[in-house]
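Every protein chain of the complex appears in place save one, which is left out.
Chain nomenclature is as follows: A and B, assigned in order of appearance, with residue numbering initiated at 1 for each chain independently.
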Amino acid sequence: MSRPILEVSGLTMRFGGLLAVNGVGLTVHDKQVVSMIGPNGAGKTTVFNCLTGFYQPTDGKILLDGEAIQGLPGHKIARKGVVRTFQNVRLFKDMTAVENLLVAQHRHLNTNFLAGLLKTRAFRKSEHEAMDFAAHWLEQVNLTDIANRPAGTLAYGQQRRLEIARCMMTRPRILMLDEPAAGLNPKETEDLKALIGMLRDTHGVTVLLIEHDMKLVMSISDQIVVINQGCPLADGTPEQIRDNPDVIKAYLGEA
Amino acid sequence: MTRNLRTAFFSALLVFAVAVPVFGLKLTTVGIRLEVHGSDAKTFWIIAACAVAMFFWQLLRHHAAAGWAASPNLPRIPAGAGSFLTLPSTQRTIIIGLILLALVWPFFGSRGAVDIATLILIYVMLGLGLNIVVGLAGLLDLGYVGFYAVGAYTYALLSHYYGFGFWSALPIAGAMAALFGFLLGFPVLRLRGDYLAIVTLGFGEIIRLLLRNMTDLTGGPNGISGIEKPTLFGLSFDRRAEEGMQTFHQFFGIDYSSINKVIFLYLIAVLLVLLTLFVINRLLRMPIGRAWEALREDEIACRALGMNPTVIKLSAFTLGATFAGFAGSFFAARQGLVSPESFTFIESAIILAIVVLGGMGSQLGVILAAIVMILLPELMREFSEYRMLMFGALMVLMMIWRPQGLLPMQRPHLELKR
Partner (left out) sequence: MPELYHYFQQLINGLTVGSTYALIAIGYTMVYGIIGMINFAHGEVYMIGSYATFIAIVGLSMMGLDSLPILMIGAFVTAMIVTSAYGYTIERVAYRPLRGSNRLIPLISAIGMSIFLQNVVLLSQDSKDKAIPNLMPGNFIFGESAMDGVVVSYMQVLIFVVTILAMLGLTLFISRSRLGRACRACAEDLKMADLLGINTNSIIALTFVIGAALAAIAAVLISMQYGVINPHIGFLAGIKAFTAAVLGGIGSIPGAMLGGLVLGVAEAFGADIFGDQYKDVVAFSLLVLVLLFRPTGILGRPEVEKV
């Protein structure tokens, strides 16, 4: 049993009078795929936002590898290896696909002012390596032919893949995908499934995803967490969740 | 039809309400009393004519619109030409051509012309500096003139109290402006766009007011005068040298001519502008330049990727301030004196207008816009009092008609080679 990489307990988020998230907890083990499901408006994206530092949670503890990260701002959490995608794809639309990938490597590039100004060898080497890394990942997600097209002109499915590739530029430990299959046709969803599997198996990334596509969720997840109206409802393997009466009731209403 | 009629009447009345108090009735001081006098009949006829024109325009607007669409299209600028002008390679050729021209022509021009050219170059530098902040990083800075003032006063104070020369003070002026940029930017850059604009405006005004009020240090409203002009390796361009120094003319054994001083100043300005252009072009091809564009496009995505928006904005802000500092110290050297009244909000607005009209982010656009904005009023001396009026109107019109500016920016794209 791999060790827990992310431990969340008692996560609470209050917006004025609205209690959006109430005491959610989950434990994610290293190199697992964990899905968060629940009816619309259950608070799943709010949980994501709390975990990634875009909201400051009202209460609760978030431990990344034993280190408390609740309350840290978004970019600091991202630097610790927790990156995410968004419900509405947030690519840099006027920049080309490859440039999107280069920007994402900002933290790993030679940003020395003088080096760049004088085009020193160290600078050129750093840029070269960044370009290679970007090219490698474009290949991994099958986007090499559109490398030099502005990201805003790409097809929706391609944009989704690019966004995931962009996340991988930051060499993350945990990848959080917010409804990655939304708007994808069955073939694209299959490709997505393969991609997520590849990320976990080949690159050792832990994946946490919010999803509504039950087929995808059931087939790919090692663990499923169910949230309803901000409260934790159930937690377990796909088989356990599938047969859980509370979950069935939440989705389908009273029999 | 009645609806249109009502709108037409209303619009005509509006013209009267707007024009008569301001244009038709003049407040004039007669002796010690204030009186109101009607304008000459011509003004009233013009107002009436405008009202009537507005009346008919509102009435017939919809018919006119239909007619407009049906009329044959005016010949357009061929699409190819437009994109040709914005190609990076074309722009590079143009810039190189301009540089060569710039270095050669002053030796054939009149003193007045070279002087104006130097003034234009100062504004080009300011425009390029503000371009980094507004055009590349997308931060609206309305207090840019504050950094200009810091650079100018740094040199003035160093020259006045410690006898620093231009060249030794230049890097210090840039550094001081950068420091101010850093200190001011640090708390301010996390604010939203329009709040940022107002805060920077506030800062710019505070700097000016402090310079005006700290009379013991800064000379107050009269400023500091007697600032040294730059020398060429110790050779001054004055008619007569100080004790123990030589003049340029003595050294090279040529006759004194006052135009040489002007040309020398001009060439320094060209040098500073070239330096600015070089740095900016490199920055666009460095990670920080890409980060600015990414930040401008989507700050939330940048945060999600681990980029600290405040630090990135701060780099743009500080860099822009540094160039303003350089421009400021050159300005002080050229004028020989500085006073707070050279650094009002209007200056910030003019520099902003140059950046916006030229095309935010586009360097050639900024250069062109600076030339147009400074040169045109000089050429049309009779209209010089209308200069600011035209600035204002131009800003509004450009935003409505072509907000991306005259020459919208084409950033060099990094290509993946197969």
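Everything below uses one rule, namely that a residue touches a chain if its C-beta (ideal position, glycine included) is under 8 Å from a C-beta of that chain, and two chains touch if they have at least 3 such contacts.
This structure is a prediction, so every number in the text was calculated from the model and none was measured.
Residue in contact with the omitted chain (choice from B:F23, B:W57 or B:F278): B:F23. Of the candidate positions A:Q32, A:N49 or A:Q70, contact with the hidden chain is made by A:N49. Only one of the listed residues, B:W57, B:W105, B:Y161 or B:Y195, touches the absent chain: B:Y195. Listed by residue number, the positions of subunit B touching the unshown chain are 14, 17-18, 21-23, 25-27, 29, 34-36, 134, 138, 140, 142, 187-188, 191-195, 197-199, 201-203, 205-206, 209-210, 213, 300, 345-346, 349, 352-353, 356, 385-386, 388-389, 391-396, 399-400, 403.
Keep this in mind: only the chains that are shown with their structure count from here on.
Chain centres here are Cα means. That of subunit A falls 44 Å from that of subunit B. Within the complex, the subunit B residues that touch subunit A are 279, 282-283, 285-288, 290-291, 293-294, 297-298, 300-309, 413-416.
The touching residues of subunit A, when paired with subunit B in their complex, are 52-54, 73-75, 78-79, 83-84, 86, 90-96, 98-99, 102-104, 106-107, 109-111, 113, 116-117, 119, 123, 131, 134-135, 138, 144, 147-148, 166-167, 169-170.
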